[in-house]
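A single protein chain has been omitted from the complex, and every remaining protein chain is retained in its original position.
We call the chains A and B, going by the order they appear; numbering starts again at 1 in every chain.
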Amino acid sequence: MKVLAIAALTIRDAVRSRVLAAIIVLLLVVIAGVPFAVTGDGTLFGEMRVLLHYTLGLVGLLLGVAALWTACGAVARDIEDQHLLLTAVKPVSRTCIWIGRWLGLVALSAILLALCGGLAFGMVHAKLAGGGVSAAQRREVEERILVGRQRIAARPPPLRDAVAERLARLREQGVVPADVPDREAAAEIRRRLLAAAAVTGPGAARRWVFDTPTRGPRGGGAVLRIRPRAPTRDMTPAAGTWTLRSGGREHRIRTDALIEGEHLLELPAAFMDGGALTVDFRNDSPATSRTVLFPVGDSAEVLIDRTGFAANLIRALFVVLCRLAALTALGLTAGCLFSLPVAAFAGTGLVCGLLLSRAFVAAAGAGTHIDPGHHGARGGSGGAAVRMMEAGEAIARPFAAVAASTVRGRVLPRLADGILLPGREVRAAAIVLGLLYPAGFAAVGSFVLRRRELALPGGDWT
Amino acid sequence: MRAAFRRGADTSGGGMLSASRHRSALLIALAGVLLLRFAAQQHRPLLARRARDRLSAAAHPLENAPPLVAFTTVALGGFRGLLVDVLWLRASHLQDAGKYFELVQLSDLITKLEPRNTEVWVYHAWNMAYNVSVMLPSYEDRWRWVLSGIRLLRDEGVRYNPGAPRLYCELGWLFQYKIGGDHDMAHRVYKQRWAETMSAFQPGPRMAYGALQPAARRRLKTELGLDADTMRAIDARYGPLDWRCPEAHAVYWAVAALEVARDGLYLPADRMLFQSLGTLFSRGNTAYWMAGDKTPPAPDPALFDRVVDAYRSALDRYDDETIDYAYVNFLHDATIVLARANDNAMARRAYEQFAAAVPDNAAVPSFEALTRTP
Partner (left out) sequence: MSETPAGASAGAVVETSRLTKVFRDFWRRPKVTAVDELSLRIAPGEIYGLLGPNGSGKSTTIKILLGLLHPTAGEAVVLGRPPRHVAAKRGIGYLPEESHLYPYLSPRETLTFYGRLFGLRAGIIRSRTAELLDMVGLAHAADRPVGEFSKGMMRRVGLAQALINDPRLVILDEPTSGLDPIGCRQIKDLMLVLARRGKTVLLSSHLLADVEDVCDRIGILFNGRLRAQGEVAQLLEKRDRIRFTVPCLSTEQLQTTLALLKQHAGSEPDVDHPSLNLEQFFLRVVREAHRDAGSAGSTAAGGAVPAWLGDREEAVS
């Protein structure tokens, strides 16, 4: 009850101050203005994707900044203005104070997020219902964006043994220099094997194996989405036969004009039986077909209709809310430590560092012109630069690991692509971002509040 | 006693000190105001000097930019470059993944953040028109992306950099090579679509300027960036041209580039000019493209002298022997084209000019040998 009282106070504070009104105005400006500001690729489908992505992305960014800075001020201002004194002398623990503030701010974020999500939902449907939209365009958007399709990727090809065997052979033959670490050489061999696996020439075959879920598809069914690439720009089509096998059943589909782009093959519902679905493609002979590339990764995936757009949108917004909860917790704890401007600056810097750390580690791992693949010459002209890069990478790695636990893949692009956010991912976001990180920050924040002497002039520590 | 002494000191000496301090402050403030005023007065002469010496692409920084863009470029300060890098990386990543739907928006943002950097405009227009378009199987989709590249340069790039001849040339090359060329499998579609677009203003083989309504003139300007009076002047000097052909637009933008070039000299624009005129001469009619007519394109003999004039003008203004070779090659090809079109009189005239233009130490084939049908 004490926690709820403080949460209610926090909400009342935001409502009666001008901060909430300013945030709402900004959000409305964004939602109203983005449709006029963004440029699609000339198709309704492309425009819708950009619209969804940018609208919700900007909303998330605004709310993230607002959550962080408001949280920084929630406790810091109370300490500086000494409003916290009257609360601190009441029988309520510092942890209660922290949690109450956090709950109030998260509740506000949830309300704002729900409002923006509703407006975005309405905007999408209004655009769809607007004039100048053909039936084909509407159908394309409804089938590819306004859905929540579970995406099942193929099992990754078992390359470990092949890589190890090839590495051993190449070392034996002296092809791989002795000073190249195994890790680097194995990565390069793996890249080449993957590239080779992508090529399906005339007369050749390619196989994918999918682990289908036990729950069958709803009305819309399941499709196999394939994205072949053409090795040349002449767009000459390939032709071949797709054979689907699952639980003793077999089904063949013929494609005569397989060119670069996206193709959808209907999958019989019986094949979604919780077992392994094997998909084989056999390319026709050189006389009638061409080489086609299926890059390992997303060139073939099974899409199963699970939910509508609204349910998927709610999942996406919930994940965003969990991120806001983590940001709020960070801001509150920073506010317990520092004054408002310092807390806001430190919090923003930490978040930027987290976001950039993954990119930095990825770039460092890919190598640079100074040290491609970390084969840096020791003592050579690039030696000092290489060591600095390695030091920077070592510092950035823990941040990148933290960032990886908070940003598990893109939420909004998948929403705009009609891909369902998996339940396990949503649950993981709730546990990690919504509970674990805030709990950690709560522990630090309440420890700091307990240690801090609240009655010092100006709220200083000393 | 000490207090009294202090008070006495204040009375006796403090007053004079504070008066002189006030005077110094006033003098410094006055000097500051005068210096600021002087600096402000230098602003316009400096800008004029910048424009005169072509130190920047436009006389006034971002004078054509919308307020929001002008504000953003100043407000972001040093972070602008960082933001551009982030957006560019995102665009590259999406393009590699085959996700093109956001590229127009990202190109728009990147170019707006670096509006005075012509290389940025050039790259993104070229990227959309060339790299992205060929990745799409549908020819209509390809045409969309070619148009996106054209629009980026025509509607935004030259607007922010009206004094940059490079951008006009890049725009002209999109017409000359991407639409006018034939190395793209969808080139026929490009030509057809462009001809259909221009047919709304030019139903026949020539533009009837007298019959062009004010509303049509406005649409020509707002939708296609074309000024009817400029087109008429180009027709008078280099034409008359069939504006349904993409090469005519290459000529238009070449002329625009030369108008803003320093001293009217910009070799790439002149090259584009005489090359496009040459193409219009050799296959000037567009019925072939528009109606899918099986009739092969025919030369437009009326343009022969225009092309020759364009080459000669370039030869006079530039000291570049490649122009000589190009001129000789044109006359060689023109002789053959005219002969095949059974315009022997014109063909012979072309041959005579060819023979006169060939360097002394090169052998000149006879007219009969040149025009013999293989």
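Couple of notes before you dig in:
One rule holds for everything that comes next: a contact is a pair of C-beta atoms (placed from the backbone, for glycine too) under 8 Å apart; a residue touches a chain by one contact, two chains touch by 3 or more.
Since the structure is predicted, the reported quantities are computational estimates derived from the model, not experimental observations.
Put simply, the missing chain touches A once the whole complex is considered.
Across A:His83, A:Arg139, A:Arg387 or A:Arg427, the single residue that touches the chain missing here is A:His83.
The hidden chain makes contact, of the residues A:Lys2, A:Arg207, A:Arg245 or A:Arg282, with A:Lys2.
Check A:Arg16, A:Arg215, A:Arg249 or A:Arg387 against the missing chain and you find that the one touching it is A:Arg16.
Interface with the hidden chain, as seen from chain A, comprises residues 1-2, 4-6, 8-9, 12-13, 16-17, 81-93, 450, 453-456, 462.
By definition in this document, only the chains that are shown with their structure count from here on.
Centroids of chain A and chain B (each the mean of its C-alpha atoms) stand 40 Å apart. Per the touch definition, chain B reaches chain A in the complex via residues 98, 100-105, 108, 134-138, 144-145, 147-148, 185. Taken in their complex, chain A has these residues touching chain B: 38-43, 45-47, 49-50, 53-54, 227, 233-235, 259-261.
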